[in-house]
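The complex is shown incomplete by one protein chain, all other protein chains being positioned as in the whole.
A, B and C label the chains in the order they appear, each numbered from 1.
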Amino acid sequence: MIGYGFMGAAHSQGWRVAPRFFDLPLTPSMDVVVGRDASGVAAAARKWGWRESATDWREIISRDDIDLVDIVTPGDTHAEIAIAALDAGKHVLCEKPLANTVEEAEAMTDAASRAAARGVRSMVGFTYRRVPAATFARDLVAAGRIGDVRQVRAEYLQDWLMDAEAPLTWRMQKDRAGSGALGDIGAHAVDLTEYITGQRVETVSGILETIVTERPLLGEGVGLSGTARQERGAVTVDDLALFTGRLSSGALASFEATRFRTGRKNALRIEIAGSLGAISFDLESLNELGFYDSTLPETEQGFRRILVTEHDHPYLAPWWPTGHMLGYEHGFSHQVADLVTAIASGTQPEPSFDDGLHVQRVLDAVERSSNDGSAWTPTGS
Amino acid sequence: MIGYGFMGAAHSQGWRVAPRFFDLPLTPSMDVVVGRDASGVAAAARKWGWRESATDWREIISRDDIDLVDIVTPGDTHAEIAIAALDAGKHVLCEKPLANTVEEAEAMTDAASRAAARGVRSMVGFTYRRVPAATFARDLVAAGRIGDVRQVRAEYLQDWLMDAEAPLTWRMQKDRAGSGALGDIGAHAVDLTEYITGQRVETVSGILETIVTERPLLGEGVGLSGTARQERGAVTVDDLALFTGRLSSGALASFEATRFRTGRKNALRIEIAGSLGAISFDLESLNELGFYDSTLPETEQGFRRILVTEHDHPYLAPWWPTGHMLGYEHGFSHQVADLVTAIASGTQPEPSFDDGLHVQRVLDAVERSSNDGSAWTPTGS
Amino acid sequence: MIGYGFMGAAHSQGWRVAPRFFDLPLTPSMDVVVGRDASGVAAAARKWGWRESATDWREIISRDDIDLVDIVTPGDTHAEIAIAALDAGKHVLCEKPLANTVEEAEAMTDAASRAAARGVRSMVGFTYRRVPAATFARDLVAAGRIGDVRQVRAEYLQDWLMDAEAPLTWRMQKDRAGSGALGDIGAHAVDLTEYITGQRVETVSGILETIVTERPLLGEGVGLSGTARQERGAVTVDDLALFTGRLSSGALASFEATRFRTGRKNALRIEIAGSLGAISFDLESLNELGFYDSTLPETEQGFRRILVTEHDHPYLAPWWPTGHMLGYEHGFSHQVADLVTAIASGTQPEPSFDDGLHVQRVLDAVERSSNDGSAWTPTGS
Partner (left out) sequence: MIGYGFMGAAHSQGWRVAPRFFDLPLTPSMDVVVGRDASGVAAAARKWGWRESATDWREIISRDDIDLVDIVTPGDTHAEIAIAALDAGKHVLCEKPLANTVEEAEAMTDAASRAAARGVRSMVGFTYRRVPAATFARDLVAAGRIGDVRQVRAEYLQDWLMDAEAPLTWRMQKDRAGSGALGDIGAHAVDLTEYITGQRVETVSGILETIVTERPLLGEGVGLSGTARQERGAVTVDDLALFTGRLSSGALASFEATRFRTGRKNALRIEIAGSLGAISFDLESLNELGFYDSTLPETEQGFRRILVTEHDHPYLAPWWPTGHMLGYEHGFSHQVADLVTAIASGTQPEPSFDDGLHVQRVLDAVERSSNDGSAWTPTGS
């Protein structure tokens, strides 16, 4: 595993727990975690249970005893590491977003293609597809239970930047983060829409907005007379992204990604209206799916709150009895289970680098539309 | 109409509005409102649109141009008025509880029997039966949609006595109010259970509890030295009633009526678990019904939030389009519509005085059980 | 009252009920209802309790005993009637939308100005402002309880056109209805946003979409061989309107108005995120307001479900005790109470024709933006 931030903790939990609940065809072994700071990464290795730590990812990639590389570093480093790993014949799991630019993402899908020809697999980490309620939503849509998709609403609402005095971190600087709410969380809303509907966003119109344009710099000093004097820097990414996309079938989907929706903490929500029914999901109630069946008698129709904790729901069989809830990190175990199973069976895991590239193109088109007065802009897919 | 308190306002609204929305076979005319205080009742007549006011109910009952008497006075006066009115050949609508004692209620049902033989109708005002969601719940149960009733939970939760310094009114004195939460709101929980299940409560075990046992007397004076001195009096009715009843089918139902459930304002709730499904209702969401259908595939089961605002739902046809909400007082229009229709067609309206008597017997049995260490006590039905 | 459709029933209920609950400085009298069809309007008069019916609105406007004209006809007739009535010195209540075009609306505001100079009042019927929870939301925002508005989400979701075989009525024809979801329900979302925030939408970018482009014509015949043959006609208005607006303060608001949101019946929802808190409202739960207070300790923050049924909540005092729900039509009584009070006190009632004109300009700008590839378009306010 390359990287050891928040995502490192989540991925480690996935590698650790998946084999204890799922019957995997191969047994993963948590060999090496890699980071630039030797003592930091050594501590992470101890804490999370990796056998070794290292500071040079190139060295690790060249080792024969390593079969798979899990990339959880910031987005600007994904392309270099993933391409090198794939070319070295290692399977790759790469955290989203696939890259910070479309060009990098294209180079990565090329490498993934070359690798696939040699039986080497690659996967991008849109973990929320593996929340059982989301997977079950996809199954219902695929089975025709909501009929034709009429319209979609997808939003990812957070509020952690609400405080205008929260400091300026790298996540608010375009050169390092690529974009703000758009790429960080909007990407999930786009991927979930494409996953559940089985369609792609083909053109977009939207606007990116920075609500608080200046924030205190971190670690600033104290003025001459002892008065606190706080320097400020410009926020160069979006706090809020509002956009509309047209799907392959022609249906419209409206999107919102925001870090300023006061009171909403992690509300990735999607509602899909179809000709025969509707699906409604909110990550803040992650064990539930709303389902509306328009084929029932009119007086009996209503949104049904399905607790997605039955043995026959996706991913549920190895876990707990009905009504016992899963949490955020279970998706990472499901991701490991699916990836390992695909590798063992020689099939392409999903979401592929192609899927990741497509999301990148949507994000890029939104940014260009915003710069062009919200003009409709093709995603090139 | 005899009486002009809060219930007088609600009943007046029913008489005023029902003919404007429902096609009634007879046209009610709001003739006389009766009360002891001449100027008070005259003001009520003007405000609510009654043609006349009067102070002597006996005189009104003897008038030939009066066909129906609507009784909205306190419970201790119901028996005398209702019996006189029925014996005088007037149809009677009597607000719940039917009476303050079983004996009075029995005398009233006798009078109702005598009257019925002469084509004179009587009805008791358990209006919540006529909330469309409650009526629809009854219809679903009657149609076998939840199968056999396995167990029932019924509760009526309020919190208006939470403040221990709220003054001692007549509602907290047994000689005037009969009982506290039990008769005031527990009666609704019992009636709704019997109405929706189509069964009767046959034996009960329970406890009545006074949580705040002394309260400030109203209008008390000031001590000699000018210090406010507040006299206190004993609360002689229950603040909280907890009881369990066995229904005709043998299933158990548990009940709670309380004025101390902090944060709950008017939560008359009932949930009925059956062998094929379940029903869930809460008066604080009065346009909604929860319905769980166990005959669906296991992965698709869930409580459905049905908005009971469709044209084909009970009582809905003459009101507004789908999704436009009804409020508390609509039940009083439905009551008028049903009563007038029954009178015109020569049939017995429901709930009858017999139904009201039965509820009275349940309340009485709960009180006796409470006095007898929660021993199981038959309701005599 | 001119007109006697669905809105006629609602307005009649407002005129009938308001004086029974509110202490009005003047007593309205339900004199004449006017419609083109003599027998239809006579039946409406009888049913709803108007003293007379008539077929010529000009004649009614010329009568000395008429002080106020209530216009509930389709939008294309509003301008002519309202201007004539105002010029004749009658107070006017005009149902929304104020008119079908900006030009008509401007002529109406001119007439309203002229009339106001002579003490004659005018008001447009955005009744949802008078749902107590919405009024209370405005009060909280005005009191600074959510701080500066950061962003707004407003949507009005219905699904009554979901069935692709529902027939083509006048509401789906542009020449008669002006627009579809945009003007019918989007207008409410815009007005409620402007009302609660106290700001105006200054520029917009959006798209109008017709999801089902052809529908069966009403009353079509049967083919030669006896086979049903259904002619179809083009739907010329929008089924779905998605747009973003910039408010006076610079904050963005995103809007959705749709007749295709499967399972949503009458969900006028608004959520306003501010620097100190948030407001959340849904008309399908019309007695509730969500309120999030960011000034509380972090561990105790959460959306609060306030039952807006307290005596001290807006409009609540004359109605029922705490926890007893109001319904859809109560807003019409509140409208009557406010209008009559303003007339008696010689003040301008709100929302004014100016407010109605402004909403019309927003709708018009959305339509132009949609025709111009979602380009940002000023509303001219």
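Keep in mind that, in the parts below, contacts are C-beta pairs under 8 Å (C-beta built on N, C-alpha and C of every residue); 3 or more make two chains touch, one makes a residue touch a chain.
Quick caveat, the model's predicted, so the values are computed rather than measured.
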Visible chains in contact with the missing one: A, B, C
Touch with the omitted chain, as defined above, among A:Ser62, A:Thr169, A:Thr295 or A:Thr322: A:Thr322
Among B:Asn100, B:Ser205 or B:Ser333, residue touching the chain not depicted: B:Ser205
Absent-chain contact - pick from C:Phe126, C:Tyr195, C:Phe281 or C:Phe303: C:Phe303
Contact set of subunit B toward the excluded chain (per top definition): 146, 150-151, 153, 159, 162, 164, 205, 207, 209, 211, 240, 242, 244, 251-252, 254, 256, 258, 260-263, 271, 273-275, 277-278, 280, 292, 294, 301-303, 373-376
Contact footprint on subunit A, counting only the chain that is left out: 6, 10, 12-13, 16-17, 20, 47-49, 158, 160, 265-267, 283-286, 307, 309, 320-330
Interface with the undisplayed chain - residues on subunit C: 136, 289, 291, 298-307, 310, 312-313
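Convention: only the chains that are shown with their structure count from here on.
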By number of C-beta contact pairs, the top two chains: A-C
Interface composition of copies subunit A and subunit B: same or different, split at half: same
Reference subunit C; chain at largest CA-centroid distance: A
Chain closest to the assembly centre - both centres taken as Cα means: C
Chain centre separation (subunit A, subunit C; CA means) in Å: 41
Chain centre separation in whole Å, for subunit B relative to subunit A (CA means): 54
Set of subunit A residues in contact with two or more other chains: 301-303
